[in-house]
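Heads up, one of the protein chains got dropped from this complex, but the rest are sitting where they should.
In this document, chain identifiers A and B correspond to the written order of the chains, with residue numbering beginning at 1 in each.
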Amino acid sequence: MRIEQELEKMGFVLPTPKPLAAYVPAVRVGNFIFTAGQGPNVDGKALFTGKLGREVTEEQGYKAAQLCIVNCLACVKSLIGDLDKIERVVKLLGFVACVDGFVRQPWVMNGASELIVKLFGERGQHARSAIGTNELPLGIPVEVEMIVQVKD
Amino acid sequence: MRIEQELEKMGFVLPTPKPLAAYVPAVRVGNFIFTAGQGPNVDGKALFTGKLGREVTEEQGYKAAQLCIVNCLACVKSLIGDLDKIERVVKLLGFVACVDGFVRQPWVMNGASELIVKLFGERGQHARSAIGTNELPLGIPVEVEMIVQVKD
Partner (left out) sequence: MRIEQELEKMGFVLPTPKPLAAYVPAVRVGNFIFTAGQGPNVDGKALFTGKLGREVTEEQGYKAAQLCIVNCLACVKSLIGDLDKIERVVKLLGFVACVDGFVRQPWVMNGASELIVKLFGERGQHARSAIGTNELPLGIPVEVEMIVQVKD
């Protein structure tokens, strides 16, 4: 449980993903796990809403991306119990809600990427895309989905 | 052919995906199938165009998402013949074209997710992301791509 303890030291608590009506938090196929898209929710409520370049500062966006990835990890944990069983973080796809003219999506997504690398080291070296968008569900500023490879 | 019969009972007809110039409807690698992004087309024409929050109501968006997933299933069928060979619906990625201020993308995407769960039951429990965007190809309101796991 080393990874989860590291998260706790940083002040992040892994939530228990709630069963959702129409879809599930994550699906495993072989050694791959695909998570559902996650927002910056804490205790089931979005900690940030609004867009980058307007209500949400870049620093807040960075923190929102951190929370998204904590929730992605919680989705993975719901299937494998212990995050130390992650062999490799493979891919992040991150969307940043922003006003026209905001082009620093990568800096926002670094909140997710840098937390992953800090937690997992070499196993955390992942591929990534950072994409802007005009709107995300319920007004969240960032949504991230993750693919990981897990041990047998 | 149980799944296809269920679809027909619901009034959905699986089209035959046309060969496209620059890409194909779906690709299989091992037990994974990845589909191309699908719009709400019937007989090769979009049944809905426009954006959520303006020309397209949430109910129409829901129906558009249903048609997208029917077309995703048709793409899968083009490779495996019988949809009953689907072991697990793994992942949906859905984009909803919307005006600024529309934040109910998940309700729109439920059109896709709820149809999948109705058809496949437990095997239909999938991970999902719902993303807003300012424009989609040819003005369609919803585009969905799918990853499934198929039996050997």
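Assume contacts are C-beta pairs under 8 Å (C-beta built on N, C-alpha and C of every residue); 3 or more make two chains touch, one makes a residue touch a chain.
On a predicted model such as this, the values are computed, not experimentally measured, just so you know.
J.: Which residue, A:Q38, A:Q60 or A:N134, contacts the hidden chain when the whole complex is considered?
T.: Of these options, the touching residue for the absent chain is A:N134.
J.: Which one, A:G11, A:G101 or A:G121, makes contact with the chain that was left out?
T.: A:G101
J.: Which parts of subunit A are in contact with the chain that was left out?
T.: Residues touching the hidden chain, for subunit A, are 31-32, 88, 90-93, 98, 100-106, 110, 113-114, 117, 125-134, 147, 149.
J.: Tell me where the left-out chain touches subunit B, residue by residue.
T.: Against the left-out chain, subunit B lists 21-27, 29-30, 34-37, 75, 93, 95, 97, 133-139, 143, 145.
Here is the rule we use: only the chains that are shown with their structure count from here on.
J.: Please tell me the distance, in whole Å, between the geometric centres of subunit A and subunit B computed from their C-alpha atoms.
T.: From the centre of subunit A to the centre of subunit B is 24 Å.
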